[in-house]
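What follows is a structure written as structure tokens; I'll ask about it next.
Here the complex is missing one protein chain, while the rest keep their positions.
Up next, chain A:
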Amino acid sequence: MPHHRFECSECIPEREKHAVVKGPGEDLTDALPLGYLNTIPGTISERGCAYCGAKHVIGTPMKDVIHISHGPVGCTYDTWQTKRYISDNDNFQLKNTFATDVKEKHIVFGAEKLLKQNIIEAFKAFPDIKRMTIYQTCATALIGDDIGAVADEVMEEMPDVDIFVCNSPGFAGPSQSGGHHKINIAWVKNKVGTVEPEITSDYVINYVGEYNIQGDQEVMQDYFKRMGIQVLSTFTGNGSYDDLRAMHKAHLNVLECARSAEYICNELRVKYNIPRLDIDGFGFEPLSSSLRKIGIFFGIEDRAQAIIDEETARWKPELDWYKERLKGKKVCLWPGGSKLWHWANVIHEEMGVEVVSVYTKFGHQGDMEKGIARCEEGALAIDDPNELEGLEAMEKLKPDVIFTGKRPGEVAKKVRVPYLNAHAYHNGPYKGYEGWVRFARDIYNAIYSPIHQLSGIDISKDEIATDKGFSTQRMVSDVNLPEEVKNSETLRQYTGGFDSVSKLRNKTYPYLEQRAASVEA
């Protein structure tokens, strides 16, 4: 598996160790990109900072919390429009964002007084919210503000509130991943075990590393509840602060994004003997296998199988409609961390696309091991790419679509490569059986959008054909399909609604009661 040197990065020779091509007959022991290292000077990285990883990825999806950044107001930029971790309490944590608005004078004279004033003001402005997380930023960390002491002072004065301090300034790690680590460890150390929960089922899990992007958590929670499983807490999408203080009472930690949240699972295993089960919520086969495993763990496999059978029968014909039209399309799978391995194999198997490249902005070498293992031969794997490398890879690999974040995604669009938002999704949720069909539909729409016929034409010089009309998506996607596929009576396009999540919020569940006196934890 040879390392790959980008032409645009020849002046940064250290970059060569960060990219490999998966060669025939080679395995992970031949070469592995370096990862989770400080960005090399001279390369324009696409990473976020450790504050961003702690707050904008993991902290803020907690729904019933005032999330306040102690720093300049710009630090709290990512909110309603850029993040899509919705919640079932009218998206309180997305609609409202708080910062102490630190200025030069506070850097000179200290900002602790300002912080205390802001905390009290925020609680008074939202009297129904009694929980808060304070995020340290670079500026206030450098001047040495003791936010823990301020939080303690407020909690003494306002006994009905509880405050969590997240000390992860932007410089506290090579990338956002450093912040994931810090907030995981701080939560388990300072908050887990401080609330005793009400147990309502014989089967109790924490759902960990799940951020409810466009409703992912609610889709998965629906399956768990249909199995009679109590989701004691979700770390952290649509999760409640106090539920997460009670994580120690679960029987099993079901881990989705190991990149951002394996730390808390590992610590819970060591400290409370709660085992960790890694799952995939994406794709029919991985999801089915995941539900089965949880069912086997609790001895309720039949309940899992009933869901698998029902959902597969309902949605598989729709997935296969898209698969027929996506076969052989080339994909660059360029997400932030975990999706490179969640998706690398299953989009190939269940949608027929070819993954020609995987990259990760903040993944560790372990993520590359998983991602490279799961993609096919010939794929180019890149750690912490810069923008020029992304452009060079697209020019060389000529993908039909890339799955990435909105910043590199906009770069791709400028070179006429369609992109799908791998972080916040286009028309998610993408988890669950229906969600996977929604993802396939988004890929289809991205690749076959009629805009591509027009966007490459320069009306100032190109000839415009006047003898033929405009081609619709179906005319383009079906042109080479066999008649039996084109006219299939079993395959069909997505038939779900615009909103596949809200309907789940008022459901009732038959199995959710505690039967045995206790279940061994």
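Here, a residue touches a chain if its C-beta (ideal position, glycine included) is under 8 Å from a C-beta of that chain, and two chains touch if they have at least 3 such contacts; residues count from 1.
Heads up, the rule we're going with is that contacts and distances are computed from a predicted model.
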Undisplayed chain, where the name is taken from the UniProt record, one of "ABC transporter substrate-binding protein", "Nitrogenase iron-iron protein delta chain", "Quinol oxidase subunit 1" or "sn-glycerol-3-phosphate transport system permease protein UgpE": "Nitrogenase iron-iron protein delta chain"
Omitted-chain contact residue, chosen from A:F92, A:F126, A:F297 or A:Y511: A:F297
Residue touching the undisplayed chain, where the options are A:E46, A:D162, A:E267 or A:E354: A:E267
Sole contact to the chain not displayed, among A:G110, A:G148 or A:P275: A:P275
Chain not shown: contacting residue from A:F6, A:Y36, A:Y85 or A:Y425: A:Y36
Residues of chain A (touch criterion as defined above) contacting the omitted chain: 27-29, 31-32, 34, 36, 185, 251-252, 258, 262-263, 266-267, 273-280, 285-286, 289, 292-294, 296-297, 341, 345, 364-366, 369-370, 373-374, 520-521
